[in-house]
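A single protein chain has been omitted; all remaining protein chains appear in their positions.
Letters A, B and C name the chains as they come in the text, with residue numbers starting at 1 for each one.
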């Protein structure tokens, strides 16, 4: 069973909120829902739309062909999306909108009658669609109450919309109701950070990383941490290093341009070994690009950020479940190995809402601050694993140091070659231990079976998962840790492959380049999408 | 014939200048000289030294074993370097310095007699060494006059030093005198920029890029361009884009940390297609590292600088001749293809002085501004080569645009997927044409013969060239263009190799990683040096 | 030649600002100012270059049909400085938001003022990050609850007028976006001014920070209040009259706070820049002569 609803209109007409409510109501009824959000970089006007993909089985992608319902808040939506509709599909729209196959709803009359603001059109129309699919009003009502925080007028408007149409196309295959999660990649990252023990989130707004700032700002009082916006990204990165040095579990977040500005500070992370977690939400690039649209073009920047060589972790979740769990792993590794963990996401994962059955984090981050600070404490003690025991300033009467210069064990500046060797060896010795640990964190996942292999990473997972269900003989190899690269696990996953196809949302196949570098495997067959739109199952299948 | 002189003392005792004068005097006499400079990050005190390698054949490196003369301005120099001396070597030093094998020069008496400042000790001592090797006073005298701009006291002091010792070990194999160049990597880059038609050099000081700023500042009036220091590196990079957009041949320069700060602006170069040349002088890293010492650790940052994907040129000269010629090529390519050209150098190349026989630049850069601007001029016209004709603001009554957003041909902001595709295709179409052109610019050089191959890049050239002369059956494959990577030329150069050894001045073998990515060739044997000191022939030979 | 009208500077790009946005006032006044300066013979259209950073206000790049450089968030000034160095004949107007000019890129504002670079900076001050949907900036009033500051801001707002005055700006003005006629005149004066000029525009953001009513009620004009814009001390005093809090008792001065022609402009300080556009210079440098600098004979 599969249904798809597109909701479109201008920025300011409440498209995203309507989609969220409707999607959540379906989840409440036991369906799996994937909610794609598409909006230009403006505040009022323009054309916004969401696509809700609804199924009784897990689903993590949408298509641009086959809407069952289009909810059109304006004419533009009809013009742009009518061609994508199924044959028997219908358009729900206010009277003023011109369209064939339209089920008009007299939103004007309802708004007038109830004396509610015009933006309630969205609620009226989703309620009508809800009815059309034969869904019970109560679950929608409950959802509206949750999402609009006791806005009773909205409930009334929904009731009117619900009553205005017939249950034309009730969905027969109604699945069992089950508690699930309806959550976006951004929300999952924010919650993962909180679950990791976040003390300070420091950021400067940048699409599509901003939602994490907003979610974390909203929850800061509840969970006793702080979400802080500083003057610019360079301040953010350097302040975060200071904060983490002083003992706070610290995370920063930005998008490509902001992260590019942080390169110098990331390199300082490498030298200073102050633990840090960075959330990088990619968008179409280079430069300002198409800022509210998606892309995976920053992967190699992330892996190579900053000058010089230093170990780091780059983890790329593929859906909100992973976003939650991998964020926790990012904290765990950063604070255990005193490294930089970069969580790479993108607009598609960050701003799409997925239905998740369950979460099960593999690790439990900790500050890893030693209980007793020895009187000859060495901030950069050379140890077998390369990890020096961590103390924090204020803990004991022994200075704790962090430095951007090459240094001795106490953190004093040293220019002698021997210290460069010792300390580089120390820093890179961690890689082996991290890699061993990462090997146990499923750095490479294999889904499906077959001799044909799709290789990919990050948010493309959704489209690929849904594509391989429709294909025969294909499996999907997902790389979740890009650095340290899980060479053995990857080689193992592709060893019997007859065909390997690289799928990425970028221009040049960046993961493919990294795979070549790390394994010598050159993947020639590639499905790359770089029109700033996310991959869809159909897009992939057509090109295989 | 080979002689080596070490000159050491404190910062402020004029060590570097003395070495430069002495080296230049040998060049004047027909010798080849390589001058290595070693100094800590401080202004007075500490331990500075230079090593002059002198030969009748081309030479581009020094050793830490086998000084024939040590000129010691202080005791520290003796302590640190006596063990590196040849058996029959001598130390030239003022009376106060304690050493065995010392030829004392009564600098105190000379200084008193001539009533010259104490810093003249350096001149007195090099003149003594000069005499010791049996060289004629006149060429030293001429060199002092040139280098110290008519400082007659210095000439007198030198005369006294010259007369104070015997011509103990006259060099027999005196080569023919021939006009040559005695020039550092920094000087060569500066001259290359001037020769390319430089209008504006914009920078913020950072070791070891600063010398280029100083040289260019000194010559700006003579050649009618400007060397400008702005408030920080981000201003530098963005101002340079503005300046180049407005028609100036523009170059920027910095070291790793500064370049890391410029990532966002470099990505904007990619989107805006405003030509730009960037000089990246690496030093020991990560972070502040050991700032006055060398390293090649920034290569992958350079190749992957900034977010998103865009074509660029990364060129890595191996000596001052190449630094001059490749700088000119960097300008040529940047202004022909409207791309970013990054010239990667390092402390070792930038601050060592080499003897060069001749220069012969391969190309002639031009602004490539169209003569006649059509009335429907399109700043981002889509062309076969991907290169849009270049007009500049103020040229004609047709707006010229540069933008960080994705855009249409006129440079107006566009969010539609079709423009992302068209413009990415246009931008990357250049790569093919650039690569073809680069193929003609000797992107890979092969020196020597043999089935054993050393692969390397950049400043390691000197040590490797001098090493393979002493080895049998070894050839050296130097990669000078790292991006676009000359895949065919490289494969061709190593195709018959029995052994391939990667030699780099970094921790993880960065060029090796790039070679793996581009060619699938994994080089397992590696000689990597990461004690912040340059490679030497002996260091390499011992490890082969 | 017939006179240029502001509409002649229109572009085909659709305007995507919210209806009622203060940016419309800035756009209209800018086109009027440029058109009038052209008609007055001050410069030709080809001589105008606008730079912009990233933000709502920055979209003006798409809406004025002159040479344009659409730069990075917070970086409208450096390219403007670079453009003017490359070609001092150009008239460079740098548009930027309060977030861009005062948060991300305040270093450039301070330093360009100090250099006295002959550019005109137009600060679209809506006291909010608008394009990223409403976070507090450096000029947001106390207590503002944006999405990133649900607890309310408590930092002191910055005063760009006072700061640029202290940094050495030689022309400093403030205007209200809806007072297009005055804004236009001030823009013209700023563009004509030789040296660094800042025009702060109080620009209501109807979606995230609607100060329309507040400013309508509180702005007053300096020139009508006996202010002498040649008096630096008086300018600073006026600058501090309003502290960016939306205080019901405050008067918000608009007009020219300060103007001085005493300092040399940045571009005049550079001998090669002074000679005019670099791009017109034919470079016939002889590389052999150049390398001979390090030749040894």
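Going forward, contacts are C-beta pairs under 8 Å (C-beta built on N, C-alpha and C of every residue); 3 or more make two chains touch, one makes a residue touch a chain.
None of these values were measured; they are calculated from a predicted model.
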According to the contact rule at the top, which chains on display are touched by the left-out chain? A, B, C
Among listed residues A:247, A:389, A:417 or A:520, the absent chain is touched only by A:247
Among C:30, C:159, C:186 or C:254, the residue in touch with the chain that has been omitted: C:159
Of B:231, B:325, B:442 or B:506, the one touching the omitted chain in the full complex: B:231
Looking at A:397, A:498 or A:524, which makes contact with the chain not pictured? A:397
Absent-chain interface residues of subunit B come out as 12, 40-46, 203-207, 210, 213-214, 217-218, 220-221, 227, 229, 231-233, 257, 287-288, 291
Provide the residue numbers of subunit A that touch the chain removed from this figure. 24, 27-28, 179-183, 187, 191, 194-195, 197, 199-200, 202, 219-221, 223-226, 228, 230-232, 234-250, 264-265, 268, 272, 324, 328, 359, 361, 367, 369, 392-405, 411-413
What does the interface between subunit C and the hidden chain look like in terms of residue numbers? 103-107, 110-111, 114-116, 138, 151, 154-159, 162-163, 166-168, 236, 263-264, 266, 269-271
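Please note the rule applied: only the chains that are shown with their structure count from here on.
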Please set out, as single numbers or ranges, the residues of subunit A touching at least two other chains. 40-41, 257, 287-288, 291
Residues touching two or more other chains, restricted to subunit C: which are they? 54, 70, 72
